[in-house]
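Just one protein chain is left out here, and the rest sit where they should.
Going by the order they are written in, the chains are A, B and C; count residues from 1 in each one.
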Amino acid sequence: MGSSFGRIFRLTTWGESHGPALGVVVEGCPAGIPLATGDIQLQLDRRRVGQSKVTSPRNEKDRAEILSGVFEGVTTGAPISMITYNADVDSSKYEAIRDIFRPGHADYTYWMKYGHRDHRGGGRSSARETWGRVAAGAIARKILAHQGCEVYGFVRELGGIQMQTFDRDEIERNLVRCPDPVAAEQMVEAIGAAKADNDSLGGVVEVRSTGTPVGLGEPVYDKLDALIGQAMLSIPAVKAVEIGEGFAVTRKRGSESNDGFTVENGRVRTLTNNAGGTLGGLSTGEDIIVRIAVKPTSSVAKPQQTVDKNLNAQTIVVEGRHDPSVCPRAVPVAEAMLAIVLADLTLLNRAARIDWPGEPPD
Amino acid sequence: MGSSFGRIFRLTTWGESHGPALGVVVEGCPAGIPLATGDIQLQLDRRRVGQSKVTSPRNEKDRAEILSGVFEGVTTGAPISMITYNADVDSSKYEAIRDIFRPGHADYTYWMKYGHRDHRGGGRSSARETWGRVAAGAIARKILAHQGCEVYGFVRELGGIQMQTFDRDEIERNLVRCPDPVAAEQMVEAIGAAKADNDSLGGVVEVRSTGTPVGLGEPVYDKLDALIGQAMLSIPAVKAVEIGEGFAVTRKRGSESNDGFTVENGRVRTLTNNAGGTLGGLSTGEDIIVRIAVKPTSSVAKPQQTVDKNLNAQTIVVEGRHDPSVCPRAVPVAEAMLAIVLADLTLLNRAARIDWPGEPPD
Amino acid sequence: MGSSFGRIFRLTTWGESHGPALGVVVEGCPAGIPLATGDIQLQLDRRRVGQSKVTSPRNEKDRAEILSGVFEGVTTGAPISMITYNADVDSSKYEAIRDIFRPGHADYTYWMKYGHRDHRGGGRSSARETWGRVAAGAIARKILAHQGCEVYGFVRELGGIQMQTFDRDEIERNLVRCPDPVAAEQMVEAIGAAKADNDSLGGVVEVRSTGTPVGLGEPVYDKLDALIGQAMLSIPAVKAVEIGEGFAVTRKRGSESNDGFTVENGRVRTLTNNAGGTLGGLSTGEDIIVRIAVKPTSSVAKPQQTVDKNLNAQTIVVEGRHDPSVCPRAVPVAEAMLAIVLADLTLLNRAARIDWPGEPPD
Partner (left out) sequence: MGSSFGRIFRLTTWGESHGPALGVVVEGCPAGIPLATGDIQLQLDRRRVGQSKVTSPRNEKDRAEILSGVFEGVTTGAPISMITYNADVDSSKYEAIRDIFRPGHADYTYWMKYGHRDHRGGGRSSARETWGRVAAGAIARKILAHQGCEVYGFVRELGGIQMQTFDRDEIERNLVRCPDPVAAEQMVEAIGAAKADNDSLGGVVEVRSTGTPVGLGEPVYDKLDALIGQAMLSIPAVKAVEIGEGFAVTRKRGSESNDGFTVENGRVRTLTNNAGGTLGGLSTGEDIIVRIAVKPTSSVAKPQQTVDKNLNAQTIVVEGRHDPSVCPRAVPVAEAMLAIVLADLTLLNRAARIDWPGEPPD
């Protein structure tokens, strides 16, 4: 259970890090959307490793094949199955930890839950699963684009270094996806230093949507906020999520935190956006703003105290080709999850009113 | 859509703040659990207003009736329907805001989504809906208790005042549910001051579980973390959620944030609990630790800038009997949501292994 | 589990035959539909007992109260909760069968599954649960009417007596809801004879839709046929369902059973309707035609061989006020289920195409 996400636009991912292949099936994508492998690969290339010195040197081509649901370049409404075959897989290194639980990893909990697990590269718990999210997210982006909505993200803080300036154009120009080129340089250095010290760094990733339609979200439990919460906390290594001002809003007074309403070009707008684009769990039309806490990579080559399956104490040093910080690669994954939530809610919203699509009410 | 939560243990709430009644239907509760109205009322009484000078003076008795699913004091496996009739409802005050959008409320977004809404007391978007969560949570607690698991919560910070000491026994002794009696007193004062100033305060609520079974959570999208994220961000006024160290973990290095393993009384334990009781989205057996950001109450009697349905600018002063801070009352609601998530995952976990319940693997 | 039905338009029923009340919560009803208690009661009155000499003499008023989801006479998009309090309940007669399994009833299977059950009047397995289906169906009918679609049903065969003529206007004129007044009279007599003999009769009920939109149904597992199958076989006492020609089509050749296409008034029509209005699991626009087999009432006052909880042999005579044939009352229930399936698929269909609602393709 748990490998599916979404109500109408629904993805199911499958595959293990060191299995023969992994993939995703996207159900509920509407018919009539032009879709090519290039649309998918564009996003997957942003996620894959081996892009730079700040990421793992593994060589995953991550090439997507579309196996169904698209005919003559256009979606048909049938499930879209996408697959990538695992290459450059070296499982031998994992043999040593077959019976030992790596701190910070799912080894112990999977073993207790299932009694039997694929220990190679984390198996099902590997972040390699996010391949399917990014592939599905590329399709979700198409649904959003159809209505003028777009999603983007960046690294806000890494290893304690915070961005000080914001230039959206800078994001994809540097190795860490930071909109502040100065901070970006410091982050790259910090990653290098942590790596040299056999250690790893965490950080804060922010994702936003622009051109967001009003009214997305389903009260009460499928509030936009709630689904974003599920989506973000389902990403490996994410331990917190905040929307709009998030924790900072708890130190404001109500009169400060409320976003007043105004009219701009005949459309209702808020004067501020402390709420991060949601009210009562529905989108306001302002930018959705989400921040997530990404913990430092659990695989570190420093000795750590642990136990094995026979409950003997062990010291472990996790070797391998790991990202010293997953923040830069978490950006396209978090973007994908936000896009998927918004696309799903967009389709669901069509059932909200008997006269949909109707004029704005009066 | 969106009024249901849970996969096996599944609740559906219904009702508006100023409608005749509201309630909850709980599906998937196993048969064989002793259940009395008193079990439910105990928790509901912790949620209701009118408890003290720090909460709203409304007089909601919130009395629960169990209408189905229990026979001769024991659950039957059939849906458990619980209802409370609204009393002390005064809708006349809302007539003035029928056409005006209150900042910080769902008025505008509901109007845009549905074109038609019950404006009285927030209608469906009212926090009064949480009655059903707490009632359902009382049943979830029974399922948890059956395996020695318990949930509790408290106010960690309110209006910027942070707790400095922790004594679990203090929590229910003071008006704000703070485990630090000194901070509690300051919080009460701060609430009084904000109220006198026609304003409101936010804060941070923490909930925990003890005696948590190992292995709860379903990879990948129904990770324990992810469902907690959805559950908490579905609570009105909650704008952020963190698990374990949350955002603070982003400033640690991997070697610091990883929780090493050890063996204690023949059982695997972690040396620290930075992860807040989850690894790879499954419970580790350590306490689950969750913190949520509660925004200051949106209804404030200070003038605020807004617009009406005709897009005319308006100034609004929201009168009414509102909690100057909902943090103390958010405690039982957040507890209920955590209990519901854990109970649901407990039942789902029974399908994880063909030989369930089996011995711990070896 | 299992008390909910539907994907978007989703009902959850609750309540036992001899509990204090029973009800239904309808989620996913679009906003903007005029809805009054009278709309609901109209259908409920067609279902209730005590209508005539062919039904049980119990006096259930079955009065519906709408508790939520409707404001100023119009649906709001919030869950619609409807309730009826049980009256005229006499549980004392069931005391004698507390420990004995009635043949043809759920007594034994519930006891084995749950270990604890409400034995009074069948408890949760009582056909009284269908109250909520009919109430929800009345709302579904409104969604269908919005697009010119209507559902109706009738008794086709009862106690072996088959209708020979069809006049839709006759259906509600006679006690057994048969469109053939001559056959109707024979059926009434047959019911009387069976009753006098302490026995009961089964029959065949047919339901149809007119003005059905084209394209309702979701390939592959949520085909219109498949959802009708689930809906109909979830009705108590139903043991078979067929669509269009059903079993009879198995004796035709392909060239006979295929419905050829033609054009009528600029619209594609089929020359015949052997398929009963579906092709590939999607509606064709022709009338949906469904027939169900209703078994004879299980409660008969003839001695029957059975056992008790202690596995002792027993002879049982089931006394009580039971319908000698439930066929006439099964009509509004089957209609409701068809309406619910069609309404749900109507809403779901809005997500089928990116450009929905679009022109018919060309």
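Methods note: contacts are C-beta pairs under 8 Å (C-beta built on N, C-alpha and C of every residue); 3 or more make two chains touch, one makes a residue touch a chain.
None of the values given here were measured: they were computed from a predicted structure.
Enquirer: Among B:A64, B:I80, B:A127 or B:I143, single out the residue that touches the unshown chain.
Expert: Answering carefully, the residue with contact to the hidden chain is B:I143.
Enquirer: Write down which of A:G69, A:G137, A:G215 or A:P332 is the residue touching the left-out chain.
Expert: Result: among the candidates, A:G69 touches the missing chain.
Enquirer: For the full complex, which residue in B:G202, B:P219 or B:P324 touches the chain that was left out?
Expert: In the complete complex, the chain left out is touched by residue B:P219.
Enquirer: Please identify, in ascending order, the residues of chain A that touch the omitted chain?
Expert: 1-4, 8, 10, 12-16, 19-23, 25, 27-28, 31-32, 65, 67-69, 71, 74-81, 83, 113-118, 123-124
Enquirer: Residues on chain C that touch the omitted chain in the whole complex?
Expert: 1-5, 7, 13, 101, 103-106, 108-116, 124-125, 129, 157, 159-160, 194, 198-204, 214-215, 217-223, 225-234, 236, 238-247, 249-263, 266, 268, 270-271, 275-276, 278-284, 293-300, 302, 304-307, 309-311, 313, 348-349, 351-353, 355, 358, 360-362
Enquirer: Considering the whole complex rather than only what is displayed, give the residues of chain B touching the chain that is not shown.
Expert: Residue positions of chain B that touch the missing chain: 8, 28, 30-33, 75, 77-78, 143, 146, 219, 347-348, 350-358.
Criterion: only the chains that are shown with their structure count from here on.
Enquirer: From the centre of chain B, which other chain's Cα mean sits the farthest off?
Expert: Greatest centre separation from chain B goes to chain C.
Enquirer: So the centre of each chain is just the mean of its C-alpha atoms; given that, what is the distance between chain B and chain C in Å?
Expert: Roughly 38 Å, centre to centre.
Enquirer: Give the residues of chain A touching no fewer than two other chains, as numbers and ranges.
Expert: Counting only residues that touch two or more other chains, chain A contributes 219, 348, 351-353, 355, 358.
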